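Take this structure, written in C-alpha cells, and hold onto it; I'll ask about it next.
Note that one protein chain of the assembly has been removed; the remaining protein chains are unaltered in position.
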Amino acid sequence: MTYEYTSSEMMTIAASRMLKNRQVCFVGIGLPSAAANLARLTSTPDIVLIYESGTIGTRPDILPLSIGDGELAETAQMLVSVPEMFRYWLQGGHIDIGFLGAAQIDRFANINTTVIGDYYSPNVRLPGAGGAPEISTSCKEILITLKQTKRSFVKEMSFITSPGHLSGGDSREKAGLVNKGPTAVITDLGILEPDPQTRELVMTHLHEAVTVEQARDNTGWDLKFAKDLKTTPLPSNRELEVLRDLNERTERAQKGAA
Amino acid sequence: MTYEYTSSEMMTIAASRMLKNRQVCFVGIGLPSAAANLARLTSTPDIVLIYESGTIGTRPDILPLSIGDGELAETAQMLVSVPEMFRYWLQGGHIDIGFLGAAQIDRFANINTTVIGDYYSPNVRLPGAGGAPEISTSCKEILITLKQTKRSFVKEMSFITSPGHLSGGDSREKAGLVNKGPTAVITDLGILEPDPQTRELVMTHLHEAVTVEQARDNTGWDLKFAKDLKTTPLPSNRELEVLRDLNERTERAQKGAA
Amino acid sequence: MAKLMTLKAAISELVDDGDSVALEGFTHLIPFAAGHEIIRQCKKDLTLIRMTPDLIYDQLIGMGCAKKMIFSWGGNPGVGSLHRFRDAVEHHWPHPLEIEEHAHADMANAYEAGASNLPFATLRAYIGCDLPKYNSTIKEIECPFTGEKLAAVPSIRPDLTVIHAQQADREGNVFLWGITGVQKQAVLAAKKVIVTVEEVVENFEPSANQTVIPGWVIDAVCEVPGGAFPSYAQGYNSRTNAFYQEWDAISRDRETFQRWMEVHVLGTRDFAEFRKSIPLNGKGVAA
Partner (left out) sequence: MAKLMTLKAAISELVDDGDSVALEGFTHLIPFAAGHEIIRQCKKDLTLIRMTPDLIYDQLIGMGCAKKMIFSWGGNPGVGSLHRFRDAVEHHWPHPLEIEEHAHADMANAYEAGASNLPFATLRAYIGCDLPKYNSTIKEIECPFTGEKLAAVPSIRPDLTVIHAQQADREGNVFLWGITGVQKQAVLAAKKVIVTVEEVVENFEPSANQTVIPGWVIDAVCEVPGGAFPSYAQGYNSRTNAFYQEWDAISRDRETFQRWMEVHVLGTRDFAEFRKSIPLNGKGVAA
C-alpha cells in the first residue's frame, strides 16, 4: 500500500534525495531546511547541517521557524560567531552543498530575493540578500528548491541577488566563479537541471501525475524538457512517515511555545 | 625600621608604581610582568592585566615563566585566541598601557630585540619581535623596564624592533603614530623620561644611593639628567613584603612543578 | 567603565538624535526593550544598522525614528515581509527611508573590521550579484601578492551599539551564550555601548560557548528581564513565534500599527508594563 501525498511533500522528498551522506550542507530556512532535515532523518544520517546563524552540525528535532531558533543552537555540534561562519567556514571553502530557496528564479538559475521592479521605487521590496550571494559562490555546488509558478519562474528578472549560471554558457566561469553553481532546481512539479552547454535549466524529471503542460504553464519562459524526461520515483512510505512526524512535531512545538 | 632591599627589587617596585588603578595593561613577560603583578597586589587592585597569549584580566598567584603558563589561563577573566587578541583588543585600541622589556634601547627609547650586528650575519641573533612592535604603536602609552648597562643602553642600535620616539622631536608623529609612545623607562638605577621637546631620554630619578656617575657609566650615550633630579621614594615595607611573597611563591611552585 | 542604570536613563544619556545605532542580535537576544525605549523617547533621524532588521526595526521605522537603514536581510523570519519597512521604501511612509543594502558576508566582515579598528574589510563577495550597482560603498581591491580582485567594504563603526545578553556581574562584565551573532564585534566596533541583561548575578558560572565582554568596554548595563521578547534568551526563555506570526497582521495596516504602538509602547512606561499589556493567552498578542 502506498500513502497519498501532497505536491509539497513530493517536493520536499525529491529535494531531500539530492543530498549525499557526510556532505557538509549550508541550509537556507524554509523549504531547504525541511528537505535537509528529512535527508538527515532518512538516507543521510551523517550529513553535516550548517545554518548561517553560526550553528554547525545541528540536529533539530523540530524544524526551525527562523535561522537562529534555540532548537538549532541546542542541538548543534558547535556554535560560532556569524563573522566566523562567513569567514572561516563559508569563504573558507569547507561547504559541499549550499541549499537555497528563492522568491524568483530565471532560466539560468539566477536568484532574486531583493526587489521586483525598479530598485529605487520597487513594486515589491523583498527581504534582500542575506547570506545567499556568497553561499551561491562559495559552496562547491548549489541546490535550489521553490514552488514552480509563473510568478516565481520568470523570463526577465529585474535583479540578480545570487548568481546561478548568469547569462548561460561559460559566463559563470568568465565572471571568476570556480564552483559548479546550481546543479538542480527541485520544485513541486519536478526537477530541473542546467544543460551542460547552454546552462539553461531543462526539466529532467516530472513528479508522478504532473504533465508537461502543467510544467510549461507554470514557467515564465519557454521551458525545455530533457529528451529522456523521467518520472520522479514515488515517495516511499518511510519518507512520508518521517516527513509527517517531523512536521507534526514542529506544529505541536510551535503551538506549545506560543 | 626599613628593610634592606636589592637593586632589582627597587626596579620592580619603582616600575609597579607607574601603573594606575583600572588601567588596562598589556604585559610583557619577565620584568614587566613582575612589576605589573606587584602593582595589582598593592596599589592597583583593579588593574586589568593582559598577556599576548590571549589571557585577559588575569590574576596569577605566581609569576609566569612564559607568556602562556597555565596559571595565566586559569586565573583569567576571559581567554581569547591570539588573532582576536591582536585584532580586537590590541589593534582595537582598548589598551591603556603597554609594558615592555628590552634587550637594547637607545636614547629615544627605541627598542631592539631582533639582532645585534648585521641582520644577515648577526653577531647575536635575539628572539625577534613577538608582539612588541604593535604593542608599542597601539597602546595609548608605553612603559619600558630593563637593567641599565652599557650593553643595553646603546648609542647606535643596529635594528629598531619597536619604535620609541624614533629620531626624536616630532619624528614619531610624522611616522603616523598617534599614541604617546614611551613615557618612562624604569631601570635598576632610576627612571628616565623623554624630554618634552627633543624626546631624548632624560634621567629624572635616581634610586636611593645611586650616583650620577653610576648612571652615566652604565649608559652608552652621553646621558642627560633632569635639572630637578629626584630620588625615587624608598620601597615601603609593604611593597617589599608583597614582592618577596610573590617571588617566594613563584620559586616554590617552579620547584614543585619540575 | 560600565555603570548599572535603568534603561530609561541609558537611552536618554547615550542616544542622540542623528546617531548611527546598531541594535544587534541574530534571531536570538534581540534588544527589543531598548528599541521600545528609543521609540518612547522619540529619538529621531537615526541611522539604523543591523544585519537582520526585524520587528523592532519595523517598529522604529514605522514610528518615524529612522532616517536611514543599513542592512543585509530585512524580513520577518519564517513569516514574510516587514510591512512598515516595505511601506517606507515603497510609499515613503511615514517619510522616505534611505537604504544602504549589503549581503550578510559583507556586514559580518564589516563589523569584524570595525572591532579590529580597521577602516575596511576585504572579502570574496558579490561576484555576479547586482547589489554593488546600487551601493557605492562596495568597492574593489586588488591583492598585492596574487593580483586577485576582491571586494572591499568600509568597516562599521556605530555611534552606539545595543545588545541584550543573559547575565552581567556587578562590575558590568557581560556574559552571553548560545547563538552570539555579531554582537561582540558590534560592541567592540562602537563608540558607545548599552547592554540590557536578563539578570545581574553575583557570580558567573562559565558555560560552553560563552562570550565574555568586559565591563571596561561598556557604558551602561541595564537589567531588563525578558528584554528580548518576542525573541529569546537561551537558558531564560523561548522564542515567541506566535508574536512574529501575528505581527504580520498588526503591521500590515498603518492605522492598526499606530494604534498598537500607542497602546502597547507609547502607552506603557517600560518593558515590564509593555509585557503586561499583552495578554499571553497561548497566542501571545493583543491587537
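We call the chains A, B and C, going by the order they appear; numbering starts again at 1 in every chain.
Note that a residue touches a chain if its C-beta (ideal position, glycine included) is under 8 Å from a C-beta of that chain, and two chains touch if they have at least 3 such contacts.
As the structure is a prediction and not an experimental result, all values here were calculated from the model.
**Q** List the shown chains that the missing chain touches in the full complex.
**A** A, B, C
**Q** Touch as defined at the start, partner being the missing chain; which of B:G57, B:G98 or B:G131 qualifies?
**A** Counting the whole complex, the residue in contact with the absent chain is B:G131.
**Q** Looking at A:G57, A:P122 or A:G169, which makes contact with the chain not pictured?
**A** In the complete complex, the chain left out is touched by residue A:G57.
**Q** Among C:S207, C:T256 or C:S277, choose the residue that contacts the chain missing from this document, as touch is defined above.
**A** C:S207
**Q** Please identify which residue in B:R17, B:R40, B:R87 or B:R199 touches the non-displayed chain.
**A** From the options B:R17, B:R40, B:R87 or B:R199, the contact with the absent chain belongs to B:R87.
**Q** Name, in rising order, the residues on subunit C that touch the hidden chain in the full complex.
**A** 117-120, 122-124, 137, 139-141, 143-146, 148, 150, 152, 154, 206-210
**Q** Considering the whole complex rather than only what is displayed, give the residues of subunit B touching the chain that is not shown.
**A** 29-30, 52-55, 64-70, 72-74, 78-79, 81-83, 85-87, 90-91, 110, 114, 119-134, 136-138, 159-163, 166, 172, 175-177, 254, 257-258
**Q** Touching the absent chain: which residues on subunit A qualify?
**A** 22, 24, 48, 56-57, 77-78, 87-88, 91-94
In the analysis below, only the chains that are shown with their structure count from here on.
**Q** Averaged over CA atoms, how far is the centre of subunit B from the centre of subunit C? Could you give it in whole Å?
**A** Centre separation, subunit B to subunit C: 42 Å.
**Q** Which whole number of Å gives the spacing of the CA centres of subunit A and subunit C?
**A** 28
**Q** Which residues does subunit A have that touch at least 2 chains other than itself?
**A** none
**Q** Show the residues in subunit C shared as contacts by 2 or more other chains, in ascending order.
**A** Subunit C, residues with two or more chain partners: 184-185.
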